[in-house]
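Only one protein chain is missing; all other protein chains are in place.
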Amino acid sequence: MEFSAQQIASYLHGEIVGDAQATVHTFAKIEEGVPGALTFLANPKYTPYLYETQASIVLVNKDFVPEHPVKPTLIKVDNAYDCLARLLTLYEQSKPKKTGIDPLAFIAPTARVGKDVWIAPFAYVGENAVVGDRTVVHPHATIGDGARVGEDCTLYAGVTIYHDCRVGNRCVLHAGSVVGADGFGFAPTPQGYEKIPQIGIAILEDDVEIGANTCVDRATMGATIVHRGVKLDNLVQIAHNDEIGSNTVMAAQVGVAGSTKVGEWCMFGGQVGIAGHIHIGDRVVFGAQSGVPSSVKSDQRLIGAPPMEEKPFFKSQAIFRKLPDMYFELNALRKELNELKKQLNK
Amino acid sequence: MEFSAQQIASYLHGEIVGDAQATVHTFAKIEEGVPGALTFLANPKYTPYLYETQASIVLVNKDFVPEHPVKPTLIKVDNAYDCLARLLTLYEQSKPKKTGIDPLAFIAPTARVGKDVWIAPFAYVGENAVVGDRTVVHPHATIGDGARVGEDCTLYAGVTIYHDCRVGNRCVLHAGSVVGADGFGFAPTPQGYEKIPQIGIAILEDDVEIGANTCVDRATMGATIVHRGVKLDNLVQIAHNDEIGSNTVMAAQVGVAGSTKVGEWCMFGGQVGIAGHIHIGDRVVFGAQSGVPSSVKSDQRLIGAPPMEEKPFFKSQAIFRKLPDMYFELNALRKELNELKKQLNK
Partner (left out) sequence: MEFSAQQIASYLHGEIVGDAQATVHTFAKIEEGVPGALTFLANPKYTPYLYETQASIVLVNKDFVPEHPVKPTLIKVDNAYDCLARLLTLYEQSKPKKTGIDPLAFIAPTARVGKDVWIAPFAYVGENAVVGDRTVVHPHATIGDGARVGEDCTLYAGVTIYHDCRVGNRCVLHAGSVVGADGFGFAPTPQGYEKIPQIGIAILEDDVEIGANTCVDRATMGATIVHRGVKLDNLVQIAHNDEIGSNTVMAAQVGVAGSTKVGEWCMFGGQVGIAGHIHIGDRVVFGAQSGVPSSVKSDQRLIGAPPMEEKPFFKSQAIFRKLPDMYFELNALRKELNELKKQLNK
């Protein structure tokens, strides 16, 4: 499909500078622009590319004034990045969608499947499971007995939702992600560990997205809850009885131990580890690889293990490499001081 | 199913305080108790909830004496937590079980499958593979050619057991876990890395449980062995030729590099990393995120990278944030001392 600068500017309420008849059929980053591609300029760092790009159309912010002649057609908009996101979404939505229940899918007789769904070959929908309208279930996804998945969800290939767990509306579960595996609960006995059956469930509320091979365990009793709008990257671990507040985002390989409550609008960098049985407030930001052993109040930007404020952390980190010199100097000072004292006490 | 306090007390050899006719049909945490739920009080921290809970029956320790009037029926037992675990297990076992080999499963003609199994739709059992009695194989699980799985195991959805690997009796493999993928072995050449074929196997002995998306690699030659009673949480990595001793437990996202031997009854916190080709003794406890570069003797509680005893580690960690002050003070001392020396030498 092709779109002209005219059509795009009209959709975005933007202003055209250059050839209104220029057309595009794809998207590209500004440094990789090719004829027929639409790109954008939001970060001033990338401005030099504007004068070299082969892209046909560039979205720019309203206040942008080029300092040199520009070859592509510019479309001036309020926020170039937001407008790009809107166009990408439009592009995605325009793709043909598969629908229907493939004859090679397994749907248990007692399952209830909504309308306009796509249930792929080899997808499995268990007894009494529910799949909402317009939800897409890719090959090899498993929706366990009694599990419920809402409307407009996408379950990519190999997703597993264990029995009785619940997924809200408009959720995206990437390939290999697992919702509702047993919490890690064992009671030690002299002969070995005895399993504590995990009879609770896991709940993903509306608008949650979880990454490839990410795991959200079921609760021992009650529910592990991932609240509305949470986004988890790949290979994240959410343990039994955790509660993750709305609109919190976690980068890849974060792990949260059991029975911990995380607030809303938090941001965790990659590979962060959070201890069990603690509370993290709202709007808490943890830098990558932080290790968090105890509760943390709202509205803090922290990093490290245990986490501290960013500025002193980076200062301490910088001095870490001076430790051998400091150690040497400390011993020298001691020696010289003792020498002085001896002199004075003579 | 409903049970009365009378029935439960009789099963647990407990003593009833209150209405012996009270009935329950579910379980709940004490702070989430609802009518019809059984709960328990083991941790004294939760005692205040006893006087508010809506649960119908509460298991308490024999020596517990309430300080205020209590609404639910109490059942006094030797160990409330253990008794809860026993009831949960009973509850799990009472659930109806699926049996049979689904016509949509693939069973190779040369495979041997025991009795009273459930082999789900889209499960795959390869050539000469063996599945023991009463084992449950969920959808999309793969049991490779020549692989052997014991009795009373559960393989959840999407589990992969590579060719020739072995799983003992009463093992639980959670969704997406992988047993027997190739060890990471490559020989450098000027043109690139050449693969060292991994012709060994991976063995899980009896009573092993491994979490969702956890990986146990096959050996280069010989076997990677996870001994009896080991419990691994989600997203754990066990590399080729590792040997993990009986009853060792590892929290989520732990990684053990190749050819390392870990002893019995160890406990590793989340995100711990263990180097290759080393020995970890028995009953070693590593705190979360520890990095272990070299062998460690038995019976130690360590944390950090490299791991040290907990108390000095936490002390050093606490002083880390004072490093900038220390650095400043050290420079000040040097200056003042030099000044003094100058004065004295005048």
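Letters A and B name the chains as they come in the text, with residue numbers starting at 1 for each one.
By our rule, contacts are C-beta pairs under 8 Å (C-beta built on N, C-alpha and C of every residue); 3 or more make two chains touch, one makes a residue touch a chain.
Since the structure is predicted, the reported quantities are computational estimates derived from the model, not experimental observations.
K.L.:
Can you work out which residue in A:Gly229, A:Gly276, A:Pro293 or A:Pro307 touches the chain that's missing from view?
P.N.:
Spelled out, the listed residue whose C-beta touches the missing chain is A:Gly229.
K.L.:
Of B:His140, B:Arg170 or B:Arg228, which sits in contact with the chain we cannot see?
P.N.:
Only one of B:His140, B:Arg170 or B:Arg228 touches the chain omitted from view, namely B:His140.
K.L.:
Extract the touching residues of subunit B with respect to the undisplayed chain.
P.N.:
For subunit B, the residues touching the absent chain are 106, 122, 124, 140, 142, 144, 158, 160, 162, 176, 178, 181-182, 184, 186-187, 192-197, 199, 213, 215, 217, 221-222, 235, 237, 239, 253, 255, 257, 271, 273, 275, 291, 293, 305-306, 308, 312-313, 315-316, 319-320, 322-323, 326, 329-330, 333, 336-337, 340, 343-344.
K.L.:
Tell me, which residues in subunit A touch the chain that this view leaves out?
P.N.:
With respect to the unshown chain, the touching residues of subunit A are 27-29, 32, 81-82, 85, 88-89, 91-92, 104, 120-122, 138-140, 156-158, 172, 174-176, 207, 209, 211-213, 228-229, 231, 233-235, 246-247, 249, 251-253, 270-271, 288-289, 317, 320-324, 326-327, 330, 333-334, 337, 340-341, 344.
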